[in-house]
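All protein chains of the complex are present and in place, except for one that has been dropped.
Let's turn to chain A:
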């Protein structure tokens, strides 16, 4: 009996309205916080007593370290600071590209859209000559980004791929893993990887996370660019006349010390043994052979199917077909 009465009383108390009385202070609410205290001192956790502002170099390094910050905003801010402190294609950076890239590239897979957008901007500001040596690492992140589950990250990766192709497509396709793996990844994304047996008039292209077919033409365009970079022979800049001009010295560039880094990289003297996929194919004929053996049939099938779709996709597919034609048809090149 006693317990139930008490419970009732307690319950009632919750719903009772406090009575206000004239001449008495207002009763304090339950969530009242007492702020009447006064502190004599304020202790700051960290104090800087230097009068000089930190140098630009120090700030650059500081912001570089902030790229791994937990907060999205902080990362974006730091990136934008770095972007603003580098003039487009500036030669002497506060920190070398070899230091910058390992910090920047993981942001390719960052969850925040703003960060990635800012990253692309920053990358475009970097001097192309310095970036060229790190193509292998970049290509890895591109491949990771292209197959990512989140569509936005895929788009960013495509943007970065575009940028690398602009800088130096030839380096991209000849770096270790740059040819076979990149092509494989792109074909996987396009769902052109299937066996011939399964290739009917419908394809199971109900890929999760693809919003419309916006990125499809873009991917196709990039595939075209990649194929062009990998398969098409560039006409050498030296025309016959120019060579004649330097008459006794024929093909000097072949006898000069090599001007690229890691010249004998293809020998793979120090790394672990590499399989066919992760090897670098510097020679155009190797790339063509690989392409003929592994990809040609699939790409041709894919292109013909995409062409039938028409529209943007069809146009992009036509570009791919054209690149293919240029790359694999040697006779056409000789005519040029």
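The definition used in the following text is that a residue touches a chain if its C-beta (ideal position, glycine included) is under 8 Å from a C-beta of that chain, and two chains touch if they have at least 3 such contacts; residues count from 1.
Keep this in mind: contacts and distances are computed from a predicted model.
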*asked:* I want to check something: the complex is missing a chain, and I'd like its UniProt protein name from "Centromere protein L", "Actin-related protein 2/3 complex subunit 5", "Protein SDA1" or "Protein kinase domain-containing protein".
replied: "Protein SDA1"
*Among the options A:78, A:164, A:185 or A:219, which residue touches the chain absent from this view?*
A:185
*asked:* Which candidate, A:66, A:97, A:144 or A:284, sits in contact with the chain we can't see?
replied: A:144
_Option touching the unshown chain, where A:113, A:215 or A:243 are the choices_ = A:113
*asked:* Using the document's contact rule, name the residues of chain A that touch the chain not shown here.
replied: 1, 4, 68, 106, 108-111, 113-114, 117, 137, 140-141, 143-144, 147-153, 177, 181, 184-185, 188-189, 191, 193-194, 204-209, 211, 278
